[in-house]
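Quick one: the structure is below, questions incoming.
And now, chain A:
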Amino acid sequence: MTVVTTAASITPVRRFDQRMLWLAALLALAILGPLLVSDYHVFQATQIVVYAVAVLGLNLLTGFSGQISLGNGAFFALGSYVAVILLSKAGVPYWITPVAAGAVCFGAGYLFGRSAARLEGLYLALATFALATAFPQILKLELFERWTGGNQGVVLSKPVSPIPDLLGNDQWLYYYCLAVAIALYIVAWNLVRGRTGRALVALRDHPVAAATMGVNVVSYKSTAFGVSAMYTGVAGALGALAAGFISPDSFTILVSIQILVGGVVGGITSIFGTLFGAAFIQLVPDLTKKLSEVAGALGMPALASKLSDAAPAVLYGVLLIVFMMVMPGGIAGLVRSARARLTRTRRNHVKT
Partner candidate 1 sequence: MTALLELRGVDAAYGNTAVLRGVTLEVAEGGLVALLGANGAGKTTTLRAICNSGVRTRGEIRFAGQRIDGQATERIVRLGVGHVPEGRGTFLGLSVEENLRLGGYLRRDRHVASDTAKMFGYFPVLRDRFHQQAGTLSGGEQQMLAIARALMSRPKLLLLDEPSFGLAPILVQEIFRILRVINQEERMAMLVVEQNARLAFELVGQVFLLETGRVVASGPPQQIAADESVRRAYLGQ
Partner candidate 2 sequence: MQAFLHQLLSGLANGAIYASVALALVMIFKATHHVNFAQGELAMFSTYVAYTLIEAGVSYWIAFVVTLAFSFATGVAIERLIMRRLQHASALTSVIVFIGLLVAVNGLAGSLFGSSIKQFPSPFPSQAWYGTTYLSPHELGMIVVTLVVLAFVFVFFRYTRLGLAMRAAAENPASSRLVGIRVGWMLALGWGLACVLGAVAGMMAAPILFLEPNMMAGVLLYGLAAALLGGIDNPWGAPIGGFIVGVLENLVGAYLVGSHLKLAFALFIIVAVLVFKPSGLFGRTVVVRV
């Protein structure tokens, strides 16, 4: 006797398994991969983790609560400097610094969000754009030189691995960053799935209705800003630890733009997409370097130098435009619709 089951009862379970499978594979790659590659690649992987957390911060703010921020680079910088100052001036152990950076940035972000709560869309974008443009100059102020090291910047001693036989310094730092990142991702996941997440989405899509239904708009907006700043600040701290050196010139508006590119390419409303976005930010400059090498090898030195000089920026810009016009959901959106189409085909197949 054949058991007849409807398509609906089969597919959800399959989808659940699939996503868990991908996640497990990714985690395995993340954990085992760095043991097999060179130190430089481990450093790159660390950078990807750092960017992922920063992009996650942006997605939480812009994707989920609908507040456009072009100035997250400022919080990234703030987080970096908190970590650096604590480490170099106060002798705080490196593994506490991201926590401190997160706390300080949460406060700063919350305050900024509170003052900017009345600003919508374009006007918030304007205000944060101004913040991002003006921030490097603020960092260079003589007033802060004692802490920021002025134009020369500050050099950090890299964290040392406590188990030098098993893991090198770079590898240890990578696993530390990965652990912090995983914790933050779990928090974000729960945040988005829960009541806060629903309120934020309501705020984004129907702000007036949300307010009428008792959602405290200002409080949620400020909190969203605080959380986003916190994530970005932690990323900044981790980034500083990994780089070993920061200066005000490390934090031009390009940082904010890179984070934005990562968010858009990955999918601004997707948590999963942040991983694509981060990989993209890290690998594009390498890609353009490769292209420039190819051009040089092919006997076009002028093109080669032009490519390496400014191509990343041009590529970022062009991709931002193209993605918004053609693929506004980013790569995550593409994956989502591809999966939906596959499920439909499978469902149709099962029915007959």
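The definition used in the following text is that a residue touches a chain if its C-beta (ideal position, glycine included) is under 8 Å from a C-beta of that chain, and two chains touch if they have at least 3 such contacts; residues count from 1.
For anyone wondering why these and not others, all candidates are chains of the complex that A comes from, given by their letters.
What you see is a predicted model; the values in this text were computed from it and never measured.
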Point to revise | Candidate from 1 or 2 that touches chain A, complex-wide | key: 2
Review point. Which residues, counting only chain A, touch candidate 2 once they are in their complex?
Key: 62, 66, 68, 70, 115-116, 118-123, 125-127, 129-131, 133-134, 137-138, 140-142, 208, 253, 257, 260, 264, 268, 306-307, 309-321, 324-325, 328
